[in-house]
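To start, the structure under review is shown below, and the notes come after it.
All protein chains but one are shown in place.
Order of writing sets the labels: A, B and C. Residues in every chain begin at 1.
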Amino acid sequence: MGSGWDLSSSVEAVIAFREERDWGQFHLPKELAAGLAIEAAELQELFLWEPAERAEVTRNDSERLQSIRDELADVATFVIMLAHDLEIDLAAAVDSKLIANGRRYPADEYRGSSRKAPH
Amino acid sequence: MGSGWDLSSSVEAVIAFREERDWGQFHLPKELAAGLAIEAAELQELFLWEPAERAEVTRNDSERLQSIRDELADVATFVIMLAHDLEIDLAAAVDSKLIANGRRYPADEYRGSSRKAPH
Amino acid sequence: MGSGWDLSSSVEAVIAFREERDWGQFHLPKELAAGLAIEAAELQELFLWEPAERAEVTRNDSERLQSIRDELADVATFVIMLAHDLEIDLAAAVDSKLIANGRRYPADEYRGSSRKAPH
Partner (left out) sequence: MGSGWDLSSSVEAVIAFREERDWGQFHLPKELAAGLAIEAAELQELFLWEPAERAEVTRNDSERLQSIRDELADVATFVIMLAHDLEIDLAAAVDSKLIANGRRYPADEYRGSSRKAPH
């Protein structure tokens, strides 16, 4: 079983689950990207019409937190399958994008600001 | 720098990046869920009007693969921030959901089938 | 040119635009549904990190309103193409769904409440 931020054994479990069901045949990258977007919408639906409360408040509502955890797990499962199938090093991809974002959003210029940088 | 499936050091980098810019104030869970869904749509857009090719084919188009890697990193960054802020153990969440899905989709019954299980 | 809520001539224009470019071949229902979701995310992106202000306030920001109008038009164009190709009577579909929602959400029971009805 995985733990925390090391997803190695979760990835193995996800891929084994898929192989046992012979579902890899349906999991073309385009379909996985669609599935990921659909799961992200289901996660977002948990927040629709709700006040935009701080994380501490959400954490104290254990039933609600459990629903969010379940939907976030669905999203993460699609991220894992897509990265696995395309042989994308997920940690390295996040790091590279962070470096690019650091150039696009210099800390001094964008501190405390939510505006978008020009493309 | 992170590597592979262990996101520990990427998470640290993502949170440090955010603190340097004082962006945590904008990152209420509801906003992060919205941002995640928007990034997932940007990832999906890379596949719109494209044939649903196999992962091997996508992997061989290095320019395209780089775009997918960048968008998947954006999605993963929102997953990381949401899990971090809500103190969700991501690996454990994926594992738990897999167990629940295993009950919902017994391998013998759903092998080779893409149909949905009843709720 | 269309005007207001009667989309008849806009539909004709959208379909003629598509035929002039021979794009119907790409517009399978599944692709149109994907395109619609992607455009909806682009619309939503205009609201990300922004305060959830009342409609009157948004209406008074003419540049912002123009961006929203453009993205909403993209969404509506996909709705039109999908309804056209599947020969769905859009007005009748909205009316039928409203009747079903009226049964699911009796006015007396749900007045002033944002909670979801059980399925």
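By our rule, a residue touches a chain if its C-beta (ideal position, glycine included) is under 8 Å from a C-beta of that chain, and two chains touch if they have at least 3 such contacts.
Remember, predicted model here, so these are calculated numbers, not experimental data.
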item: Residues from chain A at the interface with the omitted partner, ascending; value: 26, 31, 34-35, 37-38, 40-42, 44-45, 47-49, 119
item: Positions on chain B contacted by the hidden chain, ascending; value: 34, 37, 41, 49-50, 52, 114
item: Those residues of chain C which, in the complete complex, touch the missing chain; value: 1-11, 13-14, 17, 20-23, 25-26, 28-31, 33-34, 36-37, 40-41, 43-44, 46-47, 50, 52-55, 58-59, 65, 68-70, 72-77, 79-80, 82-83, 85-98, 100-102, 105, 107, 110-112, 114
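We adopt the following convention: only the chains that are shown with their structure count from here on.
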item: Chain A and chain C: spacing of chain centres that average the CA atoms, whole Å; value: 27
item: Mean-CA-position distance for chain B and chain A (Å); value: 3
item: For chain B, residues contacting two or more additional chains; value: 26, 31, 34, 37, 40-41, 44, 47
